[in-house]
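Got a structure for you, questions after.
Omission of a single protein chain aside, the complex is shown with its protein chains in their original locations.
Every chain is named by a letter (A, B and C) in the order it is written, and numbering of its residues begins at 1.
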Amino acid sequence: MSDPLLQGRALVRDFAGLRALNAVSFEVARGSITGIIGPNGAGKTTLFNAITGDYPPTAGRVIFDRRDITGLAPNRICRLGISRTYQSVRPFLGLSVMNNVRIGLLYGRREALTRGEQEREMFAILDFMQLRAIADKRAEELIPLERKRLELARALATGPRLVLLDEVIAGLTPTEILSMMETIRAINARGITVLLIEHVMKAVMGLSSEVIVLHHGEKIAQGDPAQVSQDPAVISAYLGQADLSAGLRR
Amino acid sequence: MKRTLPFVVPTALLLALPLLRIDARDYVLQVLTLLFLNIVLAQSYDMVGGTMGYINLGHIAFFGLGAYALGILYNAGVPFVPAVALAVLAVMAFAALISYPFFRLRGAYFALAAFGLVKLMEYVTINLNWLTGGSNGLKIDPANRTVPMYLVSLAVVVIVLLASWVISRSRLGLAMKSIREDEEVARDFGVPTRLVKTQALVVSSIFPAVMGAFYTWYINFIDPGQVFGLKIALTPVAMAMLGGSGLVIGPVVGAIVLYMAEEVIWTQFDELHGAMLGGVIVVVGLFMPGGLMRLRPLDALLGRLGWREDDR
Amino acid sequence: MLNKSCSLSRLGVAALALMASLLAWAIATPVQAQTEILIGGTIAQSGSLQGIVKPFGALGQAWVDDVNSRGGIYLSKLGRKLPVRMILYDDQSEPPTALKQYERLATVDKVHLFIGPFSSFVTNAAMQASIKHKIPFFMVEANDAVLFEENNNWRATGLAPAAWEYKRVAELYKRMGGASTFAVLSRDNLHERGAAQGFADEVKRQGFTVVYKEEAPKDIKDFSSIILAMKGKNPDVVLIEALPPPWNIGFLKQARELGLNPQDIVVGHTPIPVIKGMGESAENIVSSLYMFDGDTPDHLRFAKLCAAAGFEPWQYSESGIRYRAYRRIEDALERAGSLDADEIRIAMWTTGMTLFGEETMKHDHEGYGTDHPYPTQVKGGKHVSLWPLEKGAATHQYKMGKW
Partner (left out) sequence: MDLAILVQLLINGILLGGVYAMAAVGLSLIFGVSGVLNLAHGEFLMLSGFFVYVVYDRLGLNPFLAVALVAPCFFVVGYLFEMGLIRPLALRKEHVRLASATLVTLGVALIVEDATSFASLGGSFEKSVDIFVPTLVLGTVFLPSLKLVIFAVVLALIAALFLFLKYTYIGLAVQAVTQNRRGAVLNGVNTFRINAIAFGIGTFMAAAAGGFEVIHSAVAPDIGLPLTLKYLSIIVMGGLGSFAGVALGGVIIGLGEALVGFYNPAWGQTVAYLLLVAILLVRPKGLLGK
């Protein structure tokens, strides 16, 4: 990859003696949808947290758009153009849908928006995520699917160049999965690079142009989906997790 | 117009009150002055405690510091108005200074460290008796300042209410609320949390500092146990909770209700004033986590007045 | 829409009505005709000071009942006796509350004279109402110098300055002989500081040495370091000046535990909890009270009032001061002969009455009185008066380190 948007160089992250990430190096191409898979406890979310600065890497470098962002505060990293969602959704429960989105617009952007631009952007995002009708509700009044959409809306509000999606598809019904996959593609079509963690193999394989496989905190494979699913190391890592390995072979 | 009327009319009436020619005028003014003091403390406490979700049990430290700063400056010969300004600036600087270490703490740690700060301030004030007069207290020239104090407190109440309202609708206010809801997420979405917390604390320190400075001027004889007292530290918190912490209208309503309850208690009962106050506080904590103004009928009323906030 | 605005305005009217009625409730008390003498004041029934003065509400009522049982106080210019009524509020031990309530007493209850609250801080705030409304203010348990900084003809106290508190105790040691070095420890509080400093100055003036003098925090619980430092100075007499009994008990128990054995121990305030808590060890502790043993009418009446209020005179060391205030009010009213504020004020300042059969109360030009306490010694679990001095020197027994 000649000029990746995001690059991890030998990332290490320790938690009280436990090594959650061990020398993970990877690259995410501009404009791509890249998937991260791996069994539970493989370090996927830890990798996200290392990128966003929530839990900065113990060693190694994170390079975003040719710039070293290792150790920057999360709010600064956000302004540089990385945005995220959470595995278990974390909208600001007491705030209205609009204000949830507004946070990203007001604080997450590098350049300040005028009031008019703000409103226009906000309603465009609400429309895009089909949240306009419930814009005045508080987040705690939303149903789970709406909360997921709200998380995505908030992530888009910061005007990111890269979004990290942590299991946005998990827990949805088959119809909802299809619509969410469409949404992710649409986001990508806006020129936003997507890095996503997912357990639903069909979705990952369907969406991603590239897949990274983590296991026990180490990267064991990276490549296009078809190639990765044939990788013996990957298969053995998933062994014992019948449904997942079944998903891999399918 | 309709929305501001319920605010403007009482303010105008209260402003006209000193013109009243009845014997008990000054008594009424003093009752209201103490009420205003409570409103200011509760309302400004809630900027950090309610809007930002950091239970600042040390809010009263700003009041006591303002009271002492004014007394010391005034006795050193600084004219009154500059002395107030300097006292308030000193308190703001103090707030900015402590915000860094204190906001490294979260939840209970923050609440406790802030509470401990009040006690520390009390002791230090006692011990530095060359500066503060120590346990002998600090006295400034006495005078009857009932009417000016009343007007000043009323003005500060109006200002603090406006400030709360403006903040709750502002960029800063939104960031404060997001910190209350989930500080890590707020930071992930670009909110410079440390800066926002410092700003919030400094803003919230202005009002108790002003009231503290005027308190010394009004009572003219203060001592550390009084201005850094436990009761005065904790009642504003109870008031904010009673009315509805995190709502602009909450603390002011809570302050009025609790203060009036206290007035009734001490005039109507000879004994057990503290216990009754405690009972009220328990009931609030137990049954009204959202406070009065989140109760359905009152919430509906706010809706009709057009005062309901989006984020509650 | 019509409905909505209608209920809104109804609500507005209701809110205004509520406010007005609250205001009315606050100021609505029938205006008093001159059929009784109204005395108003506050007593801490809650807050930090309640422990020292709470029963004085009952004591006040006992006095009122006593006066009224004789038909009240004779006012010569009215040519008849008027009954007394006392209105006491709870100042919550806080100055702003006291200020508010004295204002209420002046304007709503329309009292003829004020009786002061406990402590100099609260008194300072309360006095503002007296100056403003020109109502005579009988100060009670308040004699700090800051209260006397300004010229104010509306207040006066029966008390001498705080520094006099141990004058008689110091005189006693002068007369006794046998002790020459003194250690003085006071609680770091307005009143106690002044009193302890007065004692230190007094014994120095008598030619003794003060080997240790310290102030300890209001809420200290562990005295071991202080006791250790004190032991190093080996004083003959140790004086402890603190109002709250736990403070005194804490010090005494730890002094016993750590082997501090001076010849004599003076504990300024030794009410019943101290004696009960120390048991045998309290024997021969020297203390002071605002009265001495005797059988003058004042002694008998004081004992009777305290009994009616449910305690013995020596159990609340400040009760003697209260009693003196009541007597001064009676005296001033009788001599004024009317309820005119100015006449009461002048009568209050020109008193020359005799109390407890012995002393003549006076005022100096600043408004200080002459009352200061008398030495006592704990014997058999009670205070025994060491006054007058001739008697005291004979009765007093050195503790000689016997705990």
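Everything that follows uses one rule, which is that contacts are C-beta pairs under 8 Å (C-beta built on N, C-alpha and C of every residue); 3 or more make two chains touch, one makes a residue touch a chain.
Every value quoted in this text rests on a predicted model; they were computed, and no experiment measured them.
**Student:** Taking the complete complex into account, which shown chains does the hidden chain touch?
**Tutor:** B, C
**Student:** Which residue among B:93, B:260 or B:275 touches the omitted chain?
**Tutor:** Only one of B:93, B:260 or B:275 touches the chain omitted from view, namely B:275.
**Student:** Using the touch definition up top, pick the residue from C:311, C:349 or C:398 that touches the left-out chain.
**Tutor:** Of the listed residues, the one touching the omitted chain is C:311.
**Student:** Residue by residue, what part of subunit C touches the chain that was omitted?
**Tutor:** Those residues of subunit C that touch the unshown chain are 46, 48, 50-51, 54-55, 188, 214-217, 219-222, 224-226, 228-229, 232, 244-246, 249-250, 253-254, 256-259, 271-274, 276-281, 310-311, 315, 403.
**Student:** For subunit B, which positions touch the chain that isn't shown here?
**Tutor:** Interface residues of subunit B facing the absent chain: 49, 53-55, 57, 101, 104-105, 107-109, 111-113, 115-117, 119-120, 123-124, 126-127, 180, 230, 234, 237-238, 241, 245, 271-275, 277-286, 289.
Going forward, only the chains that are shown with their structure count from here on.
**Student:** Taking each chain's centre as the mean of its CA atoms, which one is farthest from the centre of subunit B?
**Tutor:** In terms of C-alpha centroids, the chain at the greatest distance from subunit B is A.
**Student:** What chain is most central when centres are computed from CA atoms?
**Tutor:** Central chain is B.
**Student:** What whole-number Å value describes the gap between the mean CA coordinates of subunit A and subunit C?
**Tutor:** The mean C-alpha positions of subunit A and subunit C differ by 73 Å.
**Student:** Centre to centre, by mean C-alpha position, how many angstrom separate subunit B and subunit C?
**Tutor:** Distance between chain centres, rounded to whole Å: 34 Å.
**Student:** Approximately how many whole Å separate the CA-defined centres of subunit A and subunit B?
**Tutor:** Distance between chain centres: 43 Å.
**Student:** At least two partner chains per residue is the criterion; list those residues in subunit A.
**Tutor:** Residues: none.
**Student:** Give the residues of subunit C touching no fewer than two other chains, as numbers and ranges.
**Tutor:** Correct list: empty.
**Student:** Considering the complex alone, what residue numbers of subunit A touch subunit B?
**Tutor:** 52, 54, 73-75, 78-79, 83-84, 86, 90, 92-96, 98-99, 102-104, 106-109, 136, 138, 154, 157-158
**Student:** For subunit C, which residues count as touching subunit B in their complex?
**Tutor:** Of all residues in subunit C, those touching subunit B are 4, 8, 11-12, 15, 19, 22-23, 26-27, 45-48, 57, 89-90, 92, 94-97, 99-100, 103-104, 106-108, 110, 121, 124-125, 128, 131-132, 144, 146, 149-150, 188-190, 193, 215, 217-218.
**Student:** Where on subunit B is subunit A touching in the complex?
**Tutor:** 171, 174-175, 177-178, 180-182, 184-193, 246, 310-312
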